[in-house]
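Removed from the display is one protein chain of the complex; every other protein chain stays in position.
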Amino acid sequence: MSMQTDTAPAQMGEIQGRSLWADARTRFFRNKAAVAGLIVLILVSLFAIFGGYFAKFEPDYVDFSLMGAQAYRGVPSIETGHYFGVDIDGRDLYARTVQGTRISLLVGIVGAMVAVIVGTLYGALAGYVGGRTDGIMMRTVDILMSIPFMFVLILMLVIFGRSIFMLFLGIGLISWLSMARIARGQTLSIKNKEFVEAAVAIGVPRMTIILRHIVPNLLGIVIVYATLLVPEMIIFESFISYLGLGIQEPNTSLGALINGGTEQMNNGTLWMLFFPLFFFLITLFAFFFVGDGLRDALDPKDR
Amino acid sequence: MSIKMTLKASTAALLVLTGGMAYAQATHPVTGEALADVQEFTYRVLDEHSSTDPGLVEDVSGSEIIRDLFEGLMNQDADGNLVPGVATGYTVSDDKMTYTFSLRDDAKWSNGDPVTANDFVYAWRRAASPELASPYSWYMSLMSIENVDAVIGGEAPLEDLGVEATDDHTLVVHLSQPLPYFAQMVTHSTTFPVHQATVEAHGTEWTKPGNIVSNGAYVLTEHVPQERSVRERNPMYWDNDNTIIEKVTALVINDENNALTRFLAGELDRTEVPAGQFPRLQEEHPNEAISFPSLCSYYYMFNLRDGAPEALQDPRVRKALSLAINRDVIVDNVLAGGQTAAYTFTPGATASFTVPDVPTASMTQDERNAMAQELMAEAGYGPDNPLSTSIVYNTSDAHRSIAVAVSQMWKQTLGVEAELANMEWQTFLEARSNGDFQIARGGWCGDYNEASTFLDLMQSESGYNDSKFVSAEVDSLLAEAKTSDDPNPLYTRVEEIIDAEAPIAPIYHYANVYMMDENLVGSWPVQNVQQNWYSKDLYFTAN
Partner (left out) sequence: MYSYIVRRLAVAIPTILILIVLSFFLMYLAPGGPFNSERPIPPEVMANIEAKYGLDQPMWKQMLDYVTGVVFRFDFGPSFQYTDRTVNEVIAQGFPVTLTYGLWSALFAVVVGVALGVAAAIKHNTAVDYTAVGISIGAQALPNFVMAPILLLIFTLGLGWLPGGGWNGGQWNYVIMPVIALSTSYMASIARITRSSMLEVLNSNFIRTAKAKGLPMRRVILRHALKPTLLPVISYLGPAVVGMITGSVVVDIAFSTGGIGQFFVNSAFNRDYSVIMGITILVGVLTITFNLLVDILYAWIDPKIRY
C-alpha cells in the first residue's frame, strides 16, 4: 500500500492554498464511486453510533430459550425483535453487530490515527533536520521495518494478555513506519520552498516551523494515507480475532463475529456469518473507494 | 539393522501373514463379524503430541500413540478392566507394599530382542532420573515407589528406586505405602518399558522412525511434525495374530470445523464434534455421531486465599452463585452433546462410586434460584449493593459459551456483574496457580478409575487445590478412605461438604462426543471411561 502513496503529489505546495482544497473537493465529488463510498461510510457510522437505540436487547443479554435452538427459533425476524437473529450464545445479533461495527471502526480509526500522528511528526522532523539525525532516524525505521511485527504482536497479546490498549499499541507500532517514510520524503521537497526559507530567515524556532509550516503542507497525503490505513487496520484486527487474541467478551468486533459465524457455517445458521460479513465488507469497500477518490482528488498530476 | 532391511523384513512378514490369514481375515476371531477388506484407521488430533518417549510423554494424544507402540505390564480391556500385557499376572504381599509381576516369555521388541524385567527397571529409573528431567516424573512419585522422591531430587542414586528384576521374567516393586489402585497405575504410559540399547545408541533421537524400537502391536513408520504420524503393524508383537488394524494414522488438525468437514468428505474415521453441533449431526448421521460418558469433571473454582476478594470468602455467596447456574441449560443447550449436569465433583461413571444425593441435586431450578436469592440477600448483596466479580477461562469456544451463559444466569437471577477474561493456556495456568483470579474455570480427568482421584483435589495440602480450600474434616475423611474397605460413605460425606461449602461449583461431567466411521463404532471401547483405547483391539466391519 505504501507505494501508491509514494508516487503521490510532489508539487502540492506550488498550488495556491485555498484553491487546492476547493479543486480537490470538486474533483472528489465528481467521482461517483468515492461519493457512494462516503455515503456508505456515513450510514455505517450512524449505524454504529445510533443503531443500539433500535435494538430490543442488550448486546450481552442471553436468551436461554433460544440457546441450542438457533436454527429453528433464533432466525432473523422482525416479530421476535432479533432483526439479525441470535448468535451461537443466544445473544441478539443485531445488538452485537452494532457493537462490533463500533469497535471495528474504533480500532481502525484509532490505529490509523496513532500511525499518522507518530509517523508524520517523526518523518517531518527527520526530513527537516536532515543530516546525521535524519540518517539515524531513518535507519531506525529501516531496522524496525524488518522486524516481523505480526509475530511480535501475537507474542505481545499471548504474553501480556489481551486488551484494547495492547491491540492499539501493537497495531500503531506496526503502521507508523511507512507513514514516517512518506512524510519525510514530502518534507524534503517542501523544506526548500520560499515560505519555509522566509520563516527561517526571520528566526522562527525550528519546532514551530515544523508544526506550523511543514506539517500542514503534508495534510493532503496524510489524509489519503490514513483513509487507506483504516481498512488495513480493520482487516488486521479480524485476523487477530481469528486467532482468538482479539477483543475480550462480552465486547466484540466484526472480525470476532465473522469468525463465530464461519464456525457455524455448516450448522444451518448462515445469518451468523452473513450480517457481520456484510457490514465488514461494505465498510471496507467504502474506505477503499473514498481513499482512492481522495488520492485522485488531491493528486493534481492525475487528470 | 538398517532401515531398508527392517522394511524388507516387515513386508515379508506381512506377505506371509496375509497369505496365511486370507481365510481368517474375513471374520473377527471372537465375534464372528464380517471384516472390511481395508483395515486402516485415520483419526484427528488437535495438536502435535508432546513425545513418543514413554518416559517423557505428558498429553493424551501422545499416550494414545504410545499405548500402540509400547506395551506395559498390564492393559485395559474394552470395559476398563485390567488384563495381562507384558505381565501375565501379579501377586501382592500381605502388607500390600510389594508387588511381584511375572512377565510372559514370548514378548519381543520390534528388532527381535526379548522383553525382560530389566527393560522395565531401566525405563522406570530413567523416568525418575534427574538427567531425563521428565515433566511426568511426578507420576512415578504418585505411584509411591520406594525412594522415588529422593531419586527424582537427585539425593539418591537411581539404583535405590524400589524396583528390581529378580530374573528376566520377574519384576518386583516395593512401595512406600499401601496403594489399593497400584495395579491400575501400571497401565499408564510413563511405566512402559524402553529398549536400553536403542536409547543409548541414539540419545534424544531414539524415538524417530527408523531408530525407534518398541514392543507394542505397532511400530512408528512416519512422523511429520504438525502434520501426521503413522504407525504400522509390528510382526514381532507376541499377539500379532489377533491384531486386525494394519495401519493407524494420526493427523494434526487444529481447527475442529475443518476436521469435521474432512470427516464428512471421508478423509477421517474419527473426529471430535464441535460444541453445539451434536444434535444436528446425530439427526443427519445417526450411525456416526456417538456420545458416551468420560471420567472428567468441569467446574468453576472460587479463590479462597487470604487476600482474595472478601465476597467469595462467604460460603453463602459461593453457594448462591453455584445454585444459580442452570446446569440443564448448559448441558442441553450450550453443549448438547450428551454431557450430564454435575452437582457432585466425582462423575457417576467412576468405578464403584454411587453418586450421593446432595441437597442441590434434588431441587428444581426455580427452588435453587429462590434459595440463591435468599442467600445473597443474607450475605448483604442485592440490587443496591450488587456483587461484581470476574471469571477467567482459557481460550476456547466452548469455555467462552459456558462463561457467557453462566455470567448471564448470575446477572439475570442475582444481579451479579461478572466480567469475563480469557487467557492463553500457559498464562491461564500461571494465573490460576498463583491465585491471581476470583473465579476460574477448572477441568479434571481421573488419573485412575477411583473417586479419590477427584476428591483428593479438595485435600488442604493438595498441589492441585487451586481454590486453596482448607477443611480439617475433609482431610481426615480422605485419609481414612485410603485404607477403608468401603470408602463410599466417606466420599459421600466429602461431596456433601463440597455441596454445602461450595469451594467449587461443579457444572457438568464430560462426555466423549465423536463422529466415527459407522464400521468402527462397534469395536470402539465406549465403556472404557478413561478412554484407554488400543488400536490392536479395534477393527472395521464390512458394510
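As written, the chain order gives the labels A and B, with residue 1 at the start of each chain.
Basically, a contact is a pair of C-beta atoms (placed from the backbone, for glycine too) under 8 Å apart; a residue touches a chain by one contact, two chains touch by 3 or more.
Nothing here was measured: the structure is a model prediction, and the numbers come from that model.
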item: Full-complex contact with the absent chain, from B:W138, B:Y181 or B:F292; value: B:W138
item: Hidden partner chain, touching residue among B:E267, B:D314 or B:E419; value: B:E267
item: Residue touching the undisplayed chain, where the options are B:L35, B:L69, B:V115 or B:I152; value: B:I152
item: Contact footprint on chain B, counting only the chain that is left out; value: 47-48, 50-53, 56, 58, 130-131, 133-135, 137-138, 141, 149, 152-154, 204-208, 224-228, 251-255, 257-258, 261-262, 264-265, 267, 424-427, 429-431, 433, 463-464
item: Absent chain, residues of chain A that touch it; value: 1-4, 6-7, 139, 142-143, 145-148, 150-152, 154-156, 158-159, 231, 235, 238-239, 242-243, 255, 258-259, 262, 265-266, 273, 277, 280-281, 284-285, 288-289, 292, 301-303
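To be clear about the criterion, only the chains that are shown with their structure count from here on.
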item: Mean-CA-position distance for chain B and chain A (Å); value: 46
item: Sites on chain B touched by chain A in the complex; value: 257, 260-261, 274, 276-277, 279-280, 326, 329, 332-334, 336, 395, 397, 400-401, 403-405, 407-409, 420-424, 427
item: Chain A residues touching chain B - in the complex, by the definition given at the top; value: 60-62, 64, 67-69, 71, 88-91, 158-159, 161, 244, 248-250, 260, 262-263, 265-268
